[in-house]
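Removed: one protein chain of the complex. Kept in place: all other protein chains.
Chain IDs A and B follow the sequence of writing; residue 1 opens each chain.
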Amino acid sequence: MAAKPRIIIVGGGLGGLWATMRVVERGFNVDLFSLFPVKRSHSCCAQGGINAVLDVKGQNDSIHQHIVDTIKGGDYLADQPPIRNLCDEAPGVIRTFDRMGVTFSRTPEGIMDQRLFGGVKNKRTAFAGATTGQQLLYASDEQVRRYEAGGAVTKYESWDFLSLVLDENGVCRGTTAMDLSNMQVREFRADAVIVATGGLALIYGRSTMSSNSTGAPAARVFQQGAKFANGEFIQFHPTGMPGHDKNRLMSEACRGEGGRIWVPRKEGDTRDPLEIPEDERFYFLEEWYPAYGNTVPRDVASRAICRVVRHMKLGIGGKDLVYLDLTHLPREFLETKLGGILEMYRTFFGEDPCERPMQIFPATHYSMGGIWVDFEKDEQTGGMVSVHARNHATSIPGLYAAGECDFAYHGANRLGANSLLSASFSGQVAGDAAVAYVKGLGKDNAELPQSVYDSERKKQEEVNQAVMTSDGGENPFALHRELGDLMREDVFVERSNEGLDRALDGIGKLKERSHRVSLDDQSSWSNQSLSWARQVQDMILLGEVIAKCARMRDECRGSHYKAEFELKIPEGKFEGDPEYAEYKAKWKANNDKWLKHTIVTHTADGPQVDYKPVDLSVLPPDKPRDYR
Amino acid sequence: MSKEIVFKIRRQDGPSTSAYWEEFRMPHSPGHNVVSALMYLREHPVNSRGEKVQPIVWDSNCMEEVCGACSMIINDVPRQACAALIDELEQPIVLEPLSKFPLIRDLMVDRQKMFDALLKVKAWVPMDGSWDIHRHAPLIAPDDQSIRYLFSRCMTCGCCMEACPQFHENSAFIGPAPIGQVDLHNSHPTGKYAREGRLHAVMGDGGITDCGNAQNCVQVCPKDIPLTDAIARIGRQTTAQWLRDLFVK
Partner (left out) sequence: MADVTADTGALSDRYHFLLRRLHSLSGIIPVGVFICIHLTVNASILAGPRAFQFAVDQIHNINNLGILKTVEVVFILIPIAFHAIVGIIIWLTSQPNVTRYRYGGNIRYTLQRWTGILAILFILLHLRHIHWIIPGGAEFDPHDAATSTVRAMVGAWAGIMYTIGVLCAVFHLANGVWTFLITWGVTIGPAAQRRSGYVCAIIGIILGLFGIGSLITLKTMDASAISPAAVEQGHTTALYHRADLPT
C-alpha cells in the first residue's frame, strides 16, 4: 500500500463534491476527475429545491412522514433502511448547506423558507430562488476549492474516466482516464474509487439533462463487473419544452397555477392555436380525470399526453407536442407566480407564454436505477449504519457509487426535491464508506506492479486507436440521434413487450454499427468526436440494459408502465369495499411476484437479468399507493 | 424568413496554429439556438463550399444558461450560445471564441484563470467541516438574501471578463466576476469573518484598483449580476481595510 492511501472520485457534481469533502475531512487526499470544470456539473440544473423536515411552517411535519412519502413515492421499490438515514440526516445536510452560505430564500424573520412540492402534504422543500441546484453545487464547489487550496484535492478537469484498474482478485486499484485536450490516456493509482457521475438520460437523445449526462462511466464500470439495478425506472416529466438540443423543463407550477393542457380535436388541424375555438379543443386531462384535471400526478399526465399523441394522433401538427395554455390567465398574475419560468420559455422558445400557448411534451428526466450499491444495516435502529465500508459499495470491491448514478433511495419513482438531497447525502455516505474501506485495508494490500496499470492503459489506448482508425462509415453523432429516437419511441412513458422487443432489436443493430464508425475528426488534439464515439458505444449498451429490464418486468410500478399489466384501483371504492379488497389482493399478489430489484450483470452475450429482494423492514407494503 | 442558417465561424485547430474563417450553411427550422445548430453541423461537417471539414469543437453542457460552459462571441457579443436563438440573430451569424482566454480549439477556450481567481480571493465561507453541528447559519434578512442571491448566480461564464478592457493576456487584473464573489462572501454573516484575507487578496497588483470603471461587465452579464455595485462596495471595503492595516495593526 502506498504511504498514504489515495481516493479517486469521478464526477464533480453534488455527490462527488460531498464525497470529496468527507474524504478530505477524514484525512485523505482526493484526485477529483470531471469531464469539465466541476462547477459546470449538471446538479446546477435542479431548480425547485431540496427536501428536509425542518417543520418551520406549523404543520407538525415529521421525519417519519418524509420517510413514508419517499418510500411510497418510490412504489416501495427501494431498500428502506438507507431511506431512513436519508430523511433523518436531511435537516443536518440543509443546516450544513446553510452554513456554507447557500442563498436559501428566507422568511421575513430571516430563517429558511420552505415550500410545497409534489407527492407530499407538508411544506418541506428548502429553495434558493429558482436555482436551488446551482446554489448547492456552488457552495459545495467552494468548500472543495478551500480544500484544494490546502493541497488535499487535486482536480483533473476535462478528463474522461475510461476504466477501472482491477487486480487479479477483481479489486479496484485505480483508474485510467483520457486528457480531453491532448487525448492521452493515463493510469492513476488509488486505493478506492467513488463514481458520482450523474444521470444517463442522454440515452434518450434529447432529455432534460445536460449534454454530458451520458451515463458512460456507469456503463464502463458495469462492463468491468459492477452490477446495475432497476434500469427500467426512468422518470419522465410531463411538461418538457422540446428543443433541437434538449427538452427544457417547464415546472409543474404552470399546471398548479391554472395552466390547461389541450390539443385540437381534429387530427391534422394546422390552424394557429389562437384561431381554434373553445369547442374544438380537447382538454383531455380535464375530460379523463375530472377530479384532478390538469394537476394529475406526473406519471399520469405523461401517460395521458402520450396516449393522445401516439394512439389518437392528435399531437399539434402531427408532432409529439401538446399545448400547455396559460393565455386565459391575467398577465400580472402569471408574472408574479411564474415569472422565472416564463422567462425561460421566452429565452429559449422566443414566444411569450402569456400570449401564445406553450408547446410541451413529456421529457426524460431522471434515472432512479443505476449502479447497484450495498448498505450495512443497523439492526438496532432499523436504518443503515452511519459509517461503514459496505455503504454505497458496488459489487466491485473498492468501488463506490453515489448520486444519480447509483440506484438507491428512489425506487420506482423519485419525489421532486429528493434528488438534491440524495445526491448530497449519498456523497457523504460514500465518502465516509470509502475512507472506512481504505482504513480497513491491511498492510498485506501490497502495491500493485506497474505492469497491471500499463496493460489497462494500453487496452484503452487500443480502444481509442480502433475508434480513430475504424472506417465503417457510421457517424457517432447520427448513431446517438437514432438511439434517442428509438428509446423515445419504444422505451418511453408507455411500454409494451412488442415495442420493447423492437427496441432491443434496434439497439442490437446500433450496437454493431457503433463499432464501425468513421470519425470526421482525425486530430489528436481536443478531439470531441473520439470521446463522443466511445460514449455512444456506452450509451447504446446502457440503452440495452434499460430496454431489457423493462422487457422483463411485466407489471406497472412507478414510472414503469405497461398497459396490459395495469392494475386499476376500482373507481370510487375504498378500504372496506369488496371491490377494493379484491384489488388489494391482486396488488399484494403482484408485489409478491414483482416487488424486487432488477439486478443486471454484464456478459459477453448481453445483459443478464436477475432479481433481488427489497429490504422492506421500515414500512412493509400494506397499502397500495393511492393519491385520491 | 430565410430557409437557411448561415454561419461564419472563426476556427483554429489548436493553440499554436493560426485562425481561419469558415462558412457553414444549414437548413433552417424554427426553435434552433446556436448550440443546437452547432450540433447539427457536428453531425454534418460540411462547409458552404461543400467540402467535408473537421467537426467544430465547442464547449456546452446544461443548455439552459445556468452552467456557464457555452460562452462565445456571437455577432460581436459575448454570451451563452444555448440562449442565443437563431431567429433573433442577424445572419450570417458570426461565431468567435472568447478572446481573453487561452484557446484550446475552435470555439473552446480554457477559463481556468477564473477558477484560479476564485481560489486566490478565497471565495468560500470558512467552516470547520461539512458535518452537521446542529446549528444553522445566523439569520439573514430577506433583503440581504436577495442581494446575495444575485451574486450567487454567477456561473463563471467569463462574459464579463471578455468585455472588460482591463482584463487581458498582458494585465494582472483578476476581472469583475471574482470581485463579485468577494462581495458575496464578505456579506455573509460568518463569511465576513474571513473578510480581511479576501480584501488583501484583491488589494495587490491585479486587484480591485485595476478596475477602470468601463462597466462593460454589467452590460454583458447574461445573469444581470450588479457587478459594478460589488466593485464599488469592495472599493470602499478595501480603503477601510488599508486604513485599518495602517492605523489599527
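Rule of thumb we're sticking to: a contact is a pair of C-beta atoms (placed from the backbone, for glycine too) under 8 Å apart; a residue touches a chain by one contact, two chains touch by 3 or more.
Everything numeric in this text was worked out from a predicted model, so none of it was measured.
Engineer: Using the document's definition of touch, tell me which of B:21, B:131 or B:242 contacts the absent chain.
Structural biologist: Missing-chain contact among the listed residues: B:242.
Engineer: Among A:18, A:147 or A:437, which residue is in touch with the absent chain?
Structural biologist: A:147
Engineer: Considering the whole complex, not just the chains shown, which residues of subunit B touch the missing one?
Structural biologist: Interface residues of subunit B facing the absent chain: 76, 122, 126, 163, 165-166, 168, 170-171, 173, 194, 196-197, 200-201, 203-205, 207, 209-216, 218-220, 226, 228-229, 231-239, 242, 245.
Heads up, the rule we're going with is that only the chains that are shown with their structure count from here on.
Engineer: Can you list the residues on subunit A that touch subunit B in the complex?
Structural biologist: 18, 21-22, 25, 36-37, 39-42, 44-45, 89, 91-93, 95-96, 98-112, 128-129, 131, 134-135, 138-139, 142-143, 145-146, 148-149, 157, 181, 210-212, 243-246, 248, 344, 347-350, 428, 475, 477-478, 481, 520-523, 525-526, 528-529
Engineer: For subunit B, which residues count as touching subunit A in their complex?
Structural biologist: 13-14, 29, 31-33, 35-37, 39-40, 42-43, 45, 52-55, 57, 59-69, 82-83, 85, 87-88, 104-105, 108, 111-112, 115, 118-119, 122-127, 129-137, 139-142, 145, 148-149, 152-153, 155-156, 184-185, 188, 190-191
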